[in-house]
Every structure is written in C-alpha cells, then in structure tokens.
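Worksheet for the structure shown next.
Omission of a single protein chain aside, the complex is shown with its protein chains in their original locations.
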Amino acid sequence: MANVRIKKYWVGIISAAVLASTIALPASQAASKVTLSIWTYGNVLDPVLVAKYEKSHPNIKIQAKKNDLDGSAQSLRYALPSTAVPDIAAIEISYMGEFRNYTQYFTDLNEMTPSASTIKGNFLGWRWNQMVADTGQTLGIPTDVGGLAVAYRTDLFKKAGLPTDPTKVGELWPTWEKYIETGKKYVASQKGKAFIDIAQTIYTAVVNQGDQKYYDSKSNLIYNTNPNIQAAFNYTAAASQAKLGTNVAQYSPDWNVGLNKGLYATVLAPAWMLQYIKQYAPKTKGLWNIADLPGKAGNQGGSALSIPSRAQHQDEAWEFIRWYTSAEQQKYSFINTLTFPTITALYSDPAVGGLKDKFFNNAQVGKIYSASVNEVKPFVLGKKDRLIDSTIGQALSRVQLGKQLPQAAWTQAISDITRAIG
Amino acid sequence: MSITRKKKSLDPKHIDDKWGLAYVSPFFLIFGAFGLIPIVFTVYVSFFSWDPLAGHDFTGLQNFRWLFTDPYFYIAVRNTFSIFLISFVPQTILALVIAVKLANPKLKFKVFWRTVLLVPWVTSILSVAIIFSQIFGQDYGMVNVAMHYLGLSHVGIGPINWVGQTIPSHIAIASMIIYRNLGYASLIYLSSILSIPRDLYESAELDGASKRQQFFYVTIPQLKNTLIFMLIVGTIGGLQTFLEPLTYGGVQGGDSRQFSTLALYLYEQIIINNKFGYAAAIGVAITMITIVISGLNYVVTKRLSGGES
Partner (left out) sequence: MRALLEWFNVPSTDRKRRGVSPWTYISLSIFAFLSVFPLYWLFVVASNSNEEISKIPPSLVPGKNFLKQLAAVNEAVPLGRALINTTLVSLAVAVFQVFFCTMAGYAYAKLAFPGKKSSLVVIIGTMMLPAQLGIVVLYLMMANYLNWINDFKALVVPAMVGAFGVFWMRQIIDAQVPNEIIEAAKIDGGKNFRIYRSVVVPIIMPSALVLGLFSFLGTWNDFLWPSLVLNDPNRFTVQVAVNQLNGTYTIDYALKMCGAFMATLPLLVLFIFVGKRLVTGIMDGAVKG
C-alpha cells in the first residue's frame, strides 16, 4: 500500500515538473534575435540557402514548417484572420487563384520599402502577375517556375524507328494531334510498351498553353466553355483511349520502377522532375534526351512567397524574400536542383540558359526550358482552381481506367464542380 | 446488498453528492472547454455557409437539404459500411482463432506471442500506409506479383488495380485496418476466453461433444458479451474510418470516390472545397447515424442473447 502511495506522489511530482517544463520552454532565442517563421511545403525552401542567409544575418533565425500542399493551404486559411500567422507563407500555383485577392490578409508588397515594383522587371511577367490582385496589389513574389518539355528515351525511340536527335524529335510533334499520332504509331509497333507515363499529364500541359484557364478577366467562371479546356480534355481522353499511357500514379513506387525499366518512351517533364529522374533512375543515365513540347509553351508547378498582413516581422520577412528570389540564389537553385528560375536575366546566363545536362545526353536544358516558359501566355487564376483541377483530374482518371467514356466523364465533372462550388 | 445503516448525521447520500462533484469537476471543466465547446460550435456552424476568409452567412437548413440530395454522401455511406464489413468480419474471425490458440495453457512463449501481436498497433499509420501502398501497387506490388507467380494470370485473373477498382480498394484499406487492430482484438477475446469456467468444457466433453462442437456451443456463447461490446465499439470506429483511406489514396477517395468514407468526405469539404459549414452538417449526420446504428446494435444483440445483461 505504502509503495503505491509513494509511487503516486512521485507520479504527481513528475507530472507537475513535466507540465511546468512544457509550459516554461523558451519561446525563442535571446531577445536580440528575430525569428522568422515560414510556412512552406516540399522543396520550396532550400535548406542550404536558408543556412547561408542565417550565417550572413546573425540576428535572424529562420523557422520553417513544412506541410503537404493541401494541408499547407488549409492551415493558412484558418490562420490568416488571427495573429497566429507566419511571417512568410509559400503559396503554390494551384492556390494562387484563391489567395491573390485577399488584400486584407496579405501585405501589399508594393507598399514595402523598397517597393516590389522596383524588382518587378526582373521577373517573368506572367509568373509575377499570378500573385497580383485584381485591384493591383502585389501579394507575392514568384520563386521558381516549372516549365515543361518532353523527356524521351533515345534507346526506345531508336528501337521504334523514330529519330533520336532532339530537334528532329521536336519536329515530330508541333501539335498535340501529331504527338498523339506519333504515340499511336509507337504503341502499334512496340507492343506492351507505353508511349507516355501518364496520359493525364497532357491535360495540364495543354491547359497551361491557353490564354485563359478557368476564369476570364472579370473573374467569371468559364471552365466549361473555354475551348482550350475542352481541347485539353479531348486530347487527354484520346491519348487514354489509344492506350498511350499507363495506370500508374506519378511518383508512386510503381512509377519509379517503370522509369527504371524503361516502360515509358516519353515523360512530360518540368525542370525539377529531371532532378527526380536522376535520383531515382540513375542507371538510365545517357538514355534520355529532351525535346520541345508540342506547342512549345509549357509550365507545371511553381510557388510564390507572401507576407500575411498580421505577421510580426514584416520588414525582415521582405528582406529575406527579396534575397531568396534574387538572381544569385535562383541561379544556385537551378544549378543544384534544376528548379527553373523566374529571373529572366538568367536565361541568357551561360550557367543557366546555356546549361547542358550530361545525364540527359547533353540536352540543352537551359535553352529548352527558357524557351518554353517564355512562350507561356498569362491567364487569370481564380478561387476554385484547385477544386476544378482535382475534379477534372478524377474524370480523366475514370476515362483512363475505362470506367467512363470521355463525354460522360466530362459531363459528370461539370456537374460535380457545379455542385461543389454552389 | 446488506449495508448497516449509517448514522443520520453523517448523511452519506449528501456527502457522496458533494464528493462526487469534486471528483468529477476537473474532468468536466476541461472536457467542457475542449471537448464540448468544439462540438456545440460545430453544430452551430452547420447552419451556416462558412469560409474562414470570406466570411459566413446564415443558411439555415440548406446544408442539410444539400446533404440529403448529395449522391456522393450516399456513396461515402456505402463505402464506409463496405469497408467496415470487409474489415470487421475477417478481423473478428482471425482474432477468435488467435485467441483460442493463445488460450492454450501448454503454449510456450505465451508472453512473446501476445506482445508481438501488438506491434502493428503501435506503428504509426503513415508507416503502415506507405507499406500497404507498396504491397498493393498495381504493377509491382507484392500481392499482384505473388498472384502472378502463383499462376493466377494463367487462369485469367490478371493484376488487380487495388486503388482504382472499388472492392479491391476496400479490401486493401480493410487489410490495413485489420492489420492494425488484430492484436488488440485478439487480446480482448483471449481474456474473455480465459475467464470461461473449465467445468463447462468438461461437462460438454463428458456429454460427448467434439472439440469443434465445444468451440461453437461453449466458447462462442460465453463470449457473447465481449462480441457485442466489440461490435458496438467496432461500429463506432468503423463509421469514423479516416486515416487509412486518406493515407492510402488521398483526400478525394479515388477517381470515382471508390474509397471515400464519411469522415474522409467531411475532411474533403474542409480542405479542398473550403466549405466548413457543409462539413459540419456531414459531421452531425455521421453522429446521428452512429447513434442509430449503435442503438440498433444494442437492441438487436440484446434480443438475440435473450435479454442477458
């Protein structure tokens, strides 16, 4: 009995101590340091660059919290009206449409010193505009851009009697019709092999080539009438029905295996995906090359850094953002992780615009991707972009799996979206 | 129960009242603040259209009207029940089998077998999901590869798409659930089996009952209460299945919502659709369903067990 009583007192003491310690844990470092909190996802922030900044700014400590894409957006939504906001928030392209008009929750970077308008000219125009509100405030600075090109397997092309030189390959498909045609010829002659890893990636590629996406310049929803969206859907459906693609999910273990085994003749690759291929399929070195996308203009992915209006350390945050998105840092990122820069001057920098990658048979990575991003036309991003993307993605998967015919899938997608938005 | 009468002046009932409240009030305080308030607020929100950034408008019963006519809600109901059945029935059978084996008094390494079964229970869901995604991968997952090696492809059963097809996805998710819960369930049944008086078995054996008959006519009836308890607890848990499908295939539950469960559908409203009010309405609906099902379970099983408590 006594034993248990003693135990219980100990438990009580320990628990009191624990509670005291958890509450008393110091909130931040010494008072002289400013802690910048950043909410981000994935690889937007390069830890090497962050460390470099901290070293050169000894009074700044950076605290980055990573979440997944959707989780990060959700956290932001619920935190913005309160003071529990970070000093810097990274926003991904699918969510820019939702956040860019909340001028009451984000600081207008044009009003900061020095004003954002002073650096605007350095950046890729259409990427800059993606975080500009309809009323003209600039709410975010773009970090990188995906760009898009076709990474193809030279060995598989050779086997199928197709040219292997990137210029000639680019001439095979100036349009998406020609791309699909080439694909059909490929699968006909190479039984059991897929022309493209996932047909649904065609949708994103075509959508980003239009001059409008889901909203018009007055922010009306036009996703169901925009002919480019329908074309994107139809091309993708056609590719699925011609069995050009497989059923894998991108970045899944199965997809990795497929890359290694050479199951896919082409992959629509943004610049950062090249890095991924290098890491996960190192044995395929020298078997790839890169050609232009049908229609040349292309993008997939990209992020921006913004400052919530109730953030505590706005000046320090702004200084960091300017530094992080400047030419020197973007150049570093590109050379090390192939995240394509948004600073246009770099496109003529030999280290960037002139980069050739040995893994991809000395493909002119810099040239091809700068060409592709330069061709992209600006279009309006709107609030429900992510929702519409996901729902149409579901429809395309159903077509790919043979569960629905394209027309039925499209009709269902429209009714799903209408219901979800209404 | 015979109790000697206490002196009036001590008046036990009132002392108990005061003490009862004292013991329970810290619990109530904290629970009230962090358990009850969120629930009350959630029910409140279900009558609004609520966007944290754009503001909220009172919409009355609109969310609930939508809910009744929402086919995806019913698909979520179907999925939830399907996954529950596919996971609960095999889980119970397997747990009973394991429990019977563990109840054997001559079994060596008892403690080892019992503890090792709990390992899946302590493994975090994220790890389990990664592993099961690999196991059920379509082209190179272990299950499909094993099927291929077993020659099933020659019989016409090709590689199964464990994510894209409805029932296979339910099977994959159910196996994750079974994997995590089997150890815990086995122990619960084991404990009840161990408390069954030996003479019941002995008299059954004297009556000439075979081992199999003993299992069905002695063990199972004696486990009735435990089975009922596990069924009720399992149903409540099953209706809230969320982490397994989320980590398996994402928030939307697949291209045709083949594994979108009720709780996952709710979560989707918060994250992707940004409709907190609608999510709250779904939450209220889930609670109602749970109450009804639990009540039904209780009544039906009580009836079946002949009114024993």
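First chain written, first letter: the chains are A and B, and each begins at residue 1.
Operating definition for what follows: contacts are C-beta pairs under 8 Å (C-beta built on N, C-alpha and C of every residue); 3 or more make two chains touch, one makes a residue touch a chain.
Nothing here was measured: the structure is a model prediction, and the numbers come from that model.
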| item | value |
| --- | --- |
| Omitted-chain contact residue, chosen from B:I83, B:I98, B:I171 or B:I272 | B:I98 |
| Among B:K106, B:H154 or B:R303, the residue in touch with the chain that has been omitted | B:K106 |
| Per the touch definition above, residue among A:V257, A:A345 or A:L401 touching the missing chain | A:V257 |
| Residues of chain A in contact with the chain not shown | 1, 4-5, 7-8, 11-12, 14-15, 18-19, 21-23, 25, 27-28, 35, 37, 39, 41-44, 47, 63-69, 71, 75, 78-79, 81-84, 86, 92, 250-251, 253, 256-257, 259-261, 272, 276, 279-283, 301, 303 |
| Interface residues of chain B (partner: the chain not displayed) | 1, 3-4, 6, 12-13, 15-17, 19-21, 23-24, 26-28, 30-31, 34-39, 41-42, 45, 97-98, 100-108, 111-128, 130-131, 134, 140, 142, 145, 179, 182-184, 187-196, 198, 201-202, 205, 210-212, 214-215, 218-219, 222-226, 229, 236, 239-240, 242, 262-263, 266-267, 270, 276, 279-280, 283, 286-287, 290-291, 294 |
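Basically, only the chains that are shown with their structure count from here on.
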| item | value |
| --- | --- |
| Residues on chain B engaged by chain A in the complex (per definition of touch) | 52-53, 70, 133-134, 137-141, 161, 163-164, 251-252, 254-257, 270-275 |
| Sites on chain A touched by chain B in the complex | 70-71, 73-74, 77-78, 80-81, 98, 102, 105, 246-249, 252-254, 257-258, 386-387, 390, 393-395, 397-398, 401, 403, 419-420 |
